[in-house]
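Of the protein chains in this complex, all but one are displayed in their positions.
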Amino acid sequence: MPIVDITIIPIGTETPSVSSYVAEIQKVLQQNKDKVNYQLTPMSTLIEGELPDLFHVIQQLHEVPFSKGIMRVATNIRIDDRRDKKSTMAKKLQAVEQKMTLE
Amino acid sequence: MPIVDITIIPIGTETPSVSSYVAEIQKVLQQNKDKVNYQLTPMSTLIEGELPDLFHVIQQLHEVPFSKGIMRVATNIRIDDRRDKKSTMAKKLQAVEQKMTLE
Amino acid sequence: MPIVDITIIPIGTETPSVSSYVAEIQKVLQQNKDKVNYQLTPMSTLIEGELPDLFHVIQQLHEVPFSKGIMRVATNIRIDDRRDKKSTMAKKLQAVEQKMTLE
Partner (left out) sequence: MPIVDITIIPIGTETPSVSSYVAEIQKVLQQNKDKVNYQLTPMSTLIEGELPDLFHVIQQLHEVPFSKGIMRVATNIRIDDRRDKKSTMAKKLQAVEQKMTLE
């Protein structure tokens, strides 16, 4: 299953704080929790799901700052899509931890 | 009009060269030239168009390495979406050049 | 304190798996744990510390795949640097959680 790592930066916010936008983004994710799994990190939001669902959710998230009056948004997306075996967020962490223990 | 900056990295290519994948990506863009404008830079591909068209094209481009037998793809996308005035790739460069001349 | 979010992709690996490189990167981070805090996520590594230390560590991490014989590396770095108040990885998560509870 592909995993997406997304940051959505509102430009023109007057103050340096953007946490209210991030909180709003988490609500939109909550509304999509039947289709995608997600996880907030200190630097971005990680989302796993089927590719069409991910692109659908990304478009919704990108609209959040605009819906709150912001006029410019810089969105950054990393997609990791592996198709030779079923990959999940949990399995990716396990693979690294195993490699570290073995050596 | 939003502008997208995209890199598509095939993982597991045996050799360090990825230019054949980039060339294939340019062909897919050519097939979409009635909907989006695009430009190849030494580091990525820039695409401008309406948001639904951009997401449609991004999904097509992300599939290119898989269609050539690659099993894992890392796609990186930056979206710059400004809605207070019509922005284009050409206008963005002009704005910076003007600022540099004025000072 | 600035926070960095980094992915280091080795190109030309023959197989789609990169977890052995990620494990090696974690070891280099361990050697720097007196200077920086770090955290592995399913999509990247987050590092917090003073800016000169961060850039020093980033350069070390970027060398890891080359030291294992890889000839091309694609490194992606996001820096979040806030100077109006002391920001940490833990505080950033708290700020979002507070905003979500209040509403």
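Letters A, B and C mark the chains in the order given here, with residues in each chain numbered from 1 onward.
Heads up, the rule we're going with is that contacts are C-beta pairs under 8 Å (C-beta built on N, C-alpha and C of every residue); 3 or more make two chains touch, one makes a residue touch a chain.
From a predicted model like this one, the values you see are computed outputs, not experimental measurements.
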Residue among A:Val28, A:Leu51 or A:Met71 that touches the chain left out of view: A:Met71
For subunit C, residues in touch with the removed chain: 51-52, 55, 58-59, 62, 66, 71-84
Touching residues on subunit A - with respect to the absent chain: 7, 9, 11-16, 18, 71-72, 74, 76
Those residues of subunit B which, in the complete complex, touch the missing chain: 3, 5, 7, 16-17, 19-20, 22-23, 26-27, 39-44, 46, 76, 78, 80, 82, 84, 88-90, 92-93, 95-96, 98-100, 103
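Note that only the chains that are shown with their structure count from here on.
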Centroid spacing, where centroids are CA-atom means, of subunit A and subunit B in whole angstrom: 20
Subunit A-subunit C separation of Cα centroids, rounded to whole Å: 17
Contacts with two or more other chains, residues of subunit B listed in rising order: 71-72, 74, 76
